[in-house]
Every structure is written in structure tokens, then in C-alpha cells.
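Written out below as C-alpha cells is the structure these notes cover.
What you see is part of a larger complex, with each chain still in position.
Labels run A, B and C following the written order; every chain starts at residue 1.
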Amino acid sequence: MLPNLKVENLSSVRSEKVIFDNINFEVMPGQNIEIIGSNGSGKTTLLRTILGLINQDKGQILWLDDNDNYNKFRTFDCFYQGHQLGIKNLLTVYENLQLTKNSIGMPQEEIYKLLERVGLSNINDFAANLSVGQRKRIAVARWLLKEFKVYLIDEPFSALDDKATLLIEDLIKELNAKGCSFIITGHRPSNILASRMEI
Amino acid sequence: MMQSSISDWLTIILRRDLIIAFRRSSTYITPLIFFLIVVTFFPLALGPQESLLSSLAPGVIWIAALLASLLAVETIFSEDFRDGTLDDFFISLEPSFILVFAKVLIHWLITGLPILIASMIAALVLYLPFESFIPMIFSLLLGTSFMSLLGALGAALSLGRSAILSAIIVLPFSIPTLLMGTSVISSSLINQDFSGYLMIMGAMLAIGIPGLCLLTVEALLLNYE
Amino acid sequence: MGSPPLFYKWSSKILPWLSIVSILILGVGLYWGMFYAPTDYKQGDVYRILFIHVPSAILGQSIFMFMAICGFINMIWRAKISGMMLKSAAPIGASFTLLALVTGSIWGKPTWGTWWVWDARLTSTLILFFIYAALIGLHSTIEDKTKADRAVSILSIVGIAIIPVIKKSVDWWQTLHQPSTFTITSSPSMSPDMYQPLLICVIGFYLFFALLLTLNLRNEVLEREKNKNWVRQLFGGLS
């Protein structure tokens, strides 16, 4: 099997400051990468650079296409969850899940099931009334709307309680089994199976 | 398949943003009332003489339209930018053009369209003759659409911290629209041919839709460097 | 009647009487005005629109005062029912004001030859309508109803402070610029045959307002207290 994504010798310079330098890793289908670093070490910047939201400085990011070639341009959709979760206060919990691109064609009951799975019962509350952790759970429910080859999740475990942490660990395992890979960040090693790298 | 997914997505963006806009000001009536209040200001300040008002009517209607499009402009992208939704659009492999187009459409639906309706009442109270209603509607249709395009560019330029002087960039370009729109109505008042003006406005729109949308994408990308 | 359940019980008793009396008086007034009152020597029968126009214009203003009082009570004593009253009265007031505007316009077309003139009285009625629209618009955007009541209370208090100033200044405005060609104030003093039905119409409109308000308010009370015990008991069998 070929890696879906190869990051080679990547470095980032922002406002003439080197944020990170010489990053190398490969993302095999169904396997995870965990990027660990202190505050301001560049984890968020790295994820966003991989996605092309921030211009890279040196090195390359190579994406596998359907013909087993590697391309500099992204060849498949990825799932990204940043520090900002993209949750709309004026929509209800249910609408926050339903009115996204990934839920196209998904029946209502499926969405209810997902919400139940992440522990959200108040599906008709406005998101504005939710606690921070509950908002994060909406974001987690979105992982399941569609399967992606690669998920890039920035600090999946922060602001969550132990139950939600276990849930996420399970979800990642489950998606790994389907061949999905996770690139996650954190400040200390988590319990998921992953190759860890310091930044 | 690809085609249909784009149009599905467009529908979802439109639905989502319209729901939010609706919850934020709850009635379609709000922009309509707003427009009428602004129109009311003019007779109050300039005097109620019918001849004066009807000669000013084209301008008054156009100034009110301009104000309405400017008022809602800032929110076009700011919320999506702040809460991370905008990221999704640039991560997706579909062209970001779509997003900008959807956003412009939404802005027009919540400002331009109500104005179109309100303008008929405004025309009535400002003693605009009935013959001028059709030219007025057409000029507003073209002009408010162009304003929404310009507004999107301005909003994109003033996002975030690199807020360059978006106002200076956008507002001067709204002046031709204002002048041309007014000329359409006032030409019709004196039975002159106004199709030339409409044609120019149409041409501006025709160039603006691809041109300004692309520039807006570029402007948004400035926040992703 | 400060508490919702008490109001509900009390209004249930009064409602049948109120409906009968208000519809009766309104009916008598309108019937008298429309069919028995003499035809105006100058305007013909068009003038009969007066029997709707004038009461609704009067009601539009009175209801705003009523709302401001409710708003004041709601701000100071936080009485729940006053907030609901405020909320229920707003659409009625707006409708009467709109009715005054529409009947006025319809009347204006044959008499003045135009739908609209920028006369002081017309303008201030229009502004009153805008203020109603602002109140209703504000209330409907805030999901939390008690919060919405308080917001609208604040605005109605500003309104009552500033509406006299608006009226005064609109009156000056009219005199400052050239006087309008048409005036409605200089109508010949009305004959008693017209005045009496008008008075009855006005009383009828007031009673009708009371009726509409009670109905609206009862709905509002049920809607807001739907999870309370007393409402559950009331509809024990149903829900």
C-alpha cells in the first residue's frame, strides 16, 4: 500500500520567522500521525500548510491520485477541524450538522443517530446556548457525515471530558479500520495508536 | 455528479445563510421598512413640494439603495471567517468562486430584492410617474446586483487584520452605478432614451460577475498566506 | 390579575360579554355611519370611509400610549403579564395605524387626487407606523420571550419620550416650509348626524381593541406557560 500523503522536508516562514523546519512524514491509509509540541510551536500552522491554507516555504507535500502517482496539488478532499469549529450560533444543533456540504443526501434519522452517538440530546437548542465542550461534540459528529481519506484535527481532545475522550479514541479506531488516517495535534501524547513526532 | 454536487452545495450555502439572516432580523419586512424610513427622510429634510420630490426621486431611491447595500456589507464574510467556515471553502476541491457567488447572491437577496419591492412604494410617495416604474426596477435590478458584487470585494478586503482601505477602494466604484442608475430613471422622466445607460450597467454587471468574483477570491486568499 | 393563571381565569369570564358588547357597538356605529348618516354635500358617499379612518387613526396612537405604560410597568416591576400585554398589543396597534394609512390613502385619491401628500399629520402617522414596525421587528428577533419583552419595553419608553417631540417638530416642519396645498384639519365642523355615529365607532373600536387584546393575550399566556402545571391541568385531557 502506498501512503496517501507524503510530507517532505517541509518548512514554514511567517513574517521572517521560521515556524518549523524540515518536517517529514508519510500518512499510510488507516494509520495516524500525532504531532506534539508546546504552545506556539507551529502545530496549527503545519496542519494549515498541509492543506494549502498557508503557503509553504520549502519542501513539498505530495498527494496520491487514483493512478498511484504523487501530485503537488491536492487530489482528494480532506477533513479539517481547526481551533475554530465552524459552528453557527443562530442554527440549532441539528441544523449545524445538516446544513453542511458533507451531509448532502443524508437522511434525518442518520443525523439524529450521529448526534446521539456524540452525546448531544438537545438537538433543537440553538448552538449559542451550548457549552464549549458540547460545541466541540458537534464538530466531532461531523467526522462521521462522510468518510475522508485523511482527517486533520487540531487538538481533538482539548476542552473535552473523559467520556468524550474515550468516544473520540473509539471513533478514530473505527475510522482507521475503514482505511481513514488521522493527523492530530496535541501538547502531550494521547492514547490513540499513532506514530508521534515532536515539533 | 460533480456538477450536481456543486449545485447541491450552492443550495446548502444559500439555505444556511438565509436561515441565519432570517433569524437575525426575522422578517423580510425589516429591509423594506428600513428603505422606506430612509426615503421618508428626504421630504422631511428637503420639503414636501411635489415637483422637487419627483425630480429628486431617482436619486433618493438610489441613495437609499446604496445605503442599504453598504449597511449589510461587512457581514458578508466576517462571520464565516471568524468561526472557521471559510476555511472549509478553501479546503474543498470545488472552486471557491462558487462560494463568492453564493455570498453575493445572499447579500443581494437580503438587500437588493427587498429594495426592489420597497422602491415601488417609495416611488409612489415621491410622486414618481408610473411610466418610470419599469426603468426604475430594471436599473435597480442591475445596479443593486453590481453593488452586491462590489460589496463582497470590499468585505473581503477588510477582513481580519490586514484591513486595507477597503472603503476607499469600493466606494468610488459605486459612484458610476449611482449616477447611471439615477440617469436611467430621470431620463425616463423626461421621455429620453435610457437604454444606453441600462446597457452600460448590464455590461458592468456582465464583466463584474466573473471579474469581481475572481478578485474577491483573491482578496479572501490574502487572509490565507 | 397580575399573574398569568389569574388573568386567564378572569378573562374567560369576561370574554363572552366583551365580545358581544364590542361587536354590537362596533356594528351599530359602522352601520349607522355607512347607511344612515347623511351624505356629505361636497364629497358624496366617499366620506363614509371616515367612520373607519378616524377611529383607527385614534386607536393607533392610543395603543402606543398603552404599550408604553405596559413597558414602563414591565421595566420597573418586572410584571410578566405587562410584557405579554405589550407584545400582544403591538401588532394590533400596527394594524390600526396601517388601516388609518390605507383608508386615508384610499380617501385621498378621490378627494385630493393623489394617494399621498407630505402633510404633517400624515407624516407623523407614517412615523408611528415605522416605530411599531421597529418594536415588532425587535421582538420577533429575540428568541427568549421575556428578554424580548424587556427590549421592547425599553424601546417603547424611548418612544413615549420622543413621540411628542416628533409630533411637534413635524408640525413645525409643515409650517416652516410652504404649507401643504391640502389640509385635513380645516374640515368644516361636523354636523351632529355625522358626529354621533363617529363617536360610537370610536367607542366600538376601543372595545374591539380590548377584545383583540384579550384574545391575543390569552394565546400568548398559554404559549409561554405551556409547560406550567395550571395549563397542563386546563388541558389535562388533551396533552
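Some notes on this structure:
Note that a residue touches a chain if its C-beta (ideal position, glycine included) is under 8 Å from a C-beta of that chain, and two chains touch if they have at least 3 such contacts.
Small disclaimer: the values here were computed from a predicted structure and weren't measured.
You only see one copy of each chain, but the structure file as a whole lists A x2, B x2, C x1.
We take it that only the chains that are shown with their structure count from here on.
The centroid of the Cα atoms in chain A and the matching centroid in chain C are 57 Å apart.
Chain B and chain C, compared by their mean Cα positions, are separated by 36 Å. Counting partners per residue, chain B has 23-24 as the residues that reach two or more other chains.
Counting partner chains per residue, chain C shows two or more touched chains at no residue at all. For chain A in complex with chain B, the residues that touch the partner chain are 48, 51-55, 74, 76-78, 80, 82-88, 90-91, 95, 99-101, 104-105.
Contact residues on chain B toward chain C in their complex (touch as defined above): 23-27, 29-30, 33, 36-37, 40, 43-44, 47-49, 53, 124-125, 127.
Chain C contributes residues 114-119, 123, 126-127, 130, 133-134, 136-137, 140-141, 170, 173-174, 177-178, 180 to its touches with chain B in the complex.
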